[in-house]
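For this depiction, one protein chain was excluded, whereas all remaining protein chains were kept in their positions.
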Amino acid sequence: MSEQTNIDDKLDQLQRAEGPLLEVKDLQVDFTTDDGRAVHAVRDSSFSVYPGQWVAIVGESGSGKSTSAMACLGLLPGTGKVVGGSIKLNGTEISHYTQKEFVNVRGSKMGLVPQDPMSNLNPVWRIGTQVKEALVANNMDVSHEKRSDLAKALANADIEIKSEGDETFLGSKELPELLEAAEQALVGIGVEGDAFTKKMGYFRSEWVPGSETRWRVADDLIKAGVKDDDAWYIAKKYVTGSSMEDRIAGLLDEAGLPDAATRARQYPHEFSGGMRQRALIAIGLACRPELLIADEPTSALDVTVQKKILDHLQDLTDSLGTAVLFITHDLGLAAERAQHIVVMYKGQVVESGPSLEVLQHPQHPYTKRLVAAAPSLASQRIVSVEEHGQDASAIMEHKVNEQSLETADTIIEVSHLTREFKLPRTKDMFKAVDDVSFKVKRGTTLAIVGESGSGKSTVSNMVLKLLEPTSGTVTYNGSDIAQFKGKSLLDFRRHVQPVFQNPYGSLDPMYSIFRSIEEPLRIHKIGDKKSRAARVRELLDLVELPESVMRRYPNELSGGQRQRIAIARAMALNPDVIVCDEAVSALDVLVQDQVLHLLNDLQAKNGLSYLFITHDLAVVRQIADDVVVMQHGKLVEHGTTDEVFLHPQQQYTRDLLDAIPGGKLELGLNLD
Amino acid sequence: MGKYLLRRILQMIPVVLGTTLLVYALVFALPGDPVKAMFGDKPVNESVAAQIRAEYNLDKPFLVQYLLFLKNAFTLDFGNTFSGQPVIDEISRAFPVTIKLALMAFCFEAIFGCVFGVISGLKKGKWYDSVILIVSLLLISVPTFVTGFLGQYFLGVKWSILPVTAGSNPGFFDLLMPAMVLGSVSMAYIIRLARSEVSSNVSLDYVRTARAKGMSNRSVIFRHILRNSMIPVVTYLGQDLGALMGGAMITEQIFNIHGIGFLTYQSILKGEANMVVSVVTLLTLVFVVCNLLVDMLYAALDPRIRYA
């Protein structure tokens, strides 16, 4: 602990002595529209990043957070232009830099980890080649580590670095000889048996060519008991520099990519999203920039992967002394990772300060609103209230309806549901859903939680009878839905309605809002023209949208508004059950909160039952009574929301709960 | 890669069979007597007509005719012309000329199309972009035969830079103008294709990432923008190589080049149905083979295809 304080003090001193690494003052960024109007995307925004510090910019989409970051890199899209203010990097003004001048600072001084791992790697080049490009572009010495002054200063606390050569990388050619020498050295000092195997195993996993340096090899040997001089002798003899390939593999390994040397020869389409993001992190850090701009680096990934990658990134940047400008929409995540938070709204910084302070005592009404709405914080709040031995129900938006869960009748019952898909070009079958059973009670909400590939959406499609199960049954009000045909199917459709994930895809762009909401009424031949129009008005009122929206088209509405239209459409036939397949996942926090409230209100008013599919466990707390956790097609855990949150039985559920951002935060209880 | 190729070749077989059948059917099975058509406006000589019918197996059922034709085609035996010469001889005399012309046109359209298209796409909105765009629009709108005449009139007659016609055994210089005329429309399409590809690729995420790595503008353009933009352009070019041979008919007619197109056209005028079917079959084969080459190239350029 005291060592840590020591380092913190040292860091603080250094930061004060060096001043801010990046200093943005009164930044203004304009975009020009087609008809020549200027749109102010960022106005009078100021923030700064100190060496070795994580600073988060938080805001919803369109708040100007990414634009501010891109302005620092000189990579504004389209017509974007810095029209005022200053951006200083290490005290040098860069806001007026030409693209040629920016080339000199990009990569080497400022790196980028972009948002969408799917589109940010060029599909036609090997991963390794794309890492290599960064090294070549900045003339990086691939056989020696480039360590920032900060990292050096911090490392000094650990071990004395003797000379420049100590930063030489281990090469793959020398690795076998080095391991042999280490073996002999261990034997020489009398290490044997389990201790020997353990130490050698440790060396094998730690000594990655192109990443491990001479002094660290020496340090490892010394810590294993080898005498200082011997250790340094071995390290100097066998750690003599790495090739380009070694360095690429080393970088990928540092970013947490297993089997990096082989992976480097693969193409992006052979990588999963998480692996691509790791490759992008390797690229962003390849030239050891002093500042890394991470633009929502994990928002496209599963929560557990997100946590792993961010943990890794944090370790890596800490050890390298890299400062990180972290762009995110998640306040909980920002507060958990960064020391300093900048909240942006409509192109302006509305509040900034030390993370916890901002979170515990938000001052600006927008920040207050954000803090109140963030699902990750909400569930955290509940936990911390309970830890203080108070009644949490007062601050819960959705209280588990225990009574209904026990007494109400079952409206949807899924038993032993299994669905197999044939894998393309092979004869193998893939079980997307494997023996899943649960019941939805009338008037309650059952949430299915799982990451991508867990089979949760396949379940929802089978419940909606959009997909036939391979085996198992779904019953609605006691009758097997597989038997429904013609009229009975139409009747089933009338009572079980879906709301899908993508607010941009689920409404026909050619249909006016009126036609979209009216469609179910027309399909089921309900009412005449006049009564249908009246019903559409009623429904719009139900989802709190003005009547005038009727004449509009989906492209004119925001994601949240479209989702409310989709809910209105689903409500048109007075259904019993609504299946929400990731219905709020694509929405900004505040909008998400609004839609969740709407769903809760509708349930209270109309006694609806929900089957709520989501990847976000945090949201579950705000809406569900019952939770089913799925992984790889199997049901992992099933219980009431309180049980699952308070006493998770399975490791996977615990991992999911841990991955909710903000888990380590101590939140204040006074939210006024 | 091997599996992918095999699949493509297997897919090619029904296309080749279907296409030859279609061509054969169009010539010999459409309502109207093909033998009568051979005589054109002249009165039909019944004894000659009967002889022709027998020679081309026209007295047998249609499918048998087609199978016999296929069998012969495998041995490159396409029968004889009216004057008694083997069809294959005439074709092999004319083919090299057309190949030369098509290849020259191909190089012309590929080089100029890509260069202008890429410049245009990178400098969207500049004055030369507009000029290139307008010229390409004009080239697409003006039919090849009009371009040909304009070329003949200005380059040939008025300014006497290039020969007006090519003749029976043309050299590189003789074929220069015909090749430019033949390639002009495709060049315009390539310009437009390359331009839209490049200009949409410029703002892609991975291009931004490449810039963020600190790569110079030049290497970003070459390694990321051009490499990816060229994939659809190469596809177009490959398909066009086959089409150029077929399209050479007009150009060869205008410039009096004794190639495949010229031969086909003369055969049509003379009513040599046999020759027409043979040539069209051959050209179709060329087209299909070019498509296969494109697929291979495509797989080489785009790793996603290779493993699909």
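Labels A and B are assigned to the chains in the order they are written; within every chain, residues are numbered from 1.
The definition used in the following text is that contacts are C-beta pairs under 8 Å (C-beta built on N, C-alpha and C of every residue); 3 or more make two chains touch, one makes a residue touch a chain.
Keep this in mind: contacts and distances are computed from a predicted model.
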Tell me the UniProt protein name of the chain this structure doesn't show, selecting from "Peptide ABC transporter permease", "ResB protein required for cytochrome C biosynthesis", "NADH-quinone oxidoreductase subunit M" or "3-isopropylmalate dehydratase small subunit". "Peptide ABC transporter permease"
Missing chain: touched chains present in the view: A, B
Which residue of A:85, A:520, A:633 or A:648 touches the chain not shown here: A:520
For the chain not shown, which residue from B:91, B:105, B:118 or B:254 touches it across the whole complex? B:254
Of B:51, B:85 or B:141, the one touching the omitted chain in the full complex: B:141
Touching the absent chain: which residues on chain B qualify? 14-16, 18-19, 22-23, 26-27, 30, 32, 34, 37, 40-41, 133, 137-138, 140-146, 149-150, 152-153, 157, 192, 195-196, 200, 242-243, 246-247, 249-250, 253-254, 264-265, 268-269, 271, 276-277, 280, 283-284, 287-288, 291
May I ask you to list the residues on chain A that touch the chain which is not drawn? 12, 15-16, 19-20, 23, 48, 50, 53, 339-340, 345-346, 348-354, 356-358, 363-366, 369, 464, 466, 489-490, 493-494, 496-498, 500-502, 505-510, 512, 519-520, 523-524, 545-546, 548-549, 551-553, 555-558, 560-561, 566, 569, 573, 590-591, 594
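Assume only the chains that are shown with their structure count from here on.
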Can you check how far apart chain A and chain B are, centre to centre, with Cα atoms defining each centre and the answer in Å? 51
Considering only the defined contacts, which chain A positions touch chain B in the complex? 73, 75, 77-78, 99-100, 103-108, 110-112, 114, 116, 119-125, 133-134, 137-138, 267, 269-270, 280, 283-284, 286-287
If we count contacts the way the header does, which residues on chain B are in touch with chain A in the complex? 203-206, 208-217, 219, 223-224, 227-228, 231, 301-304, 307
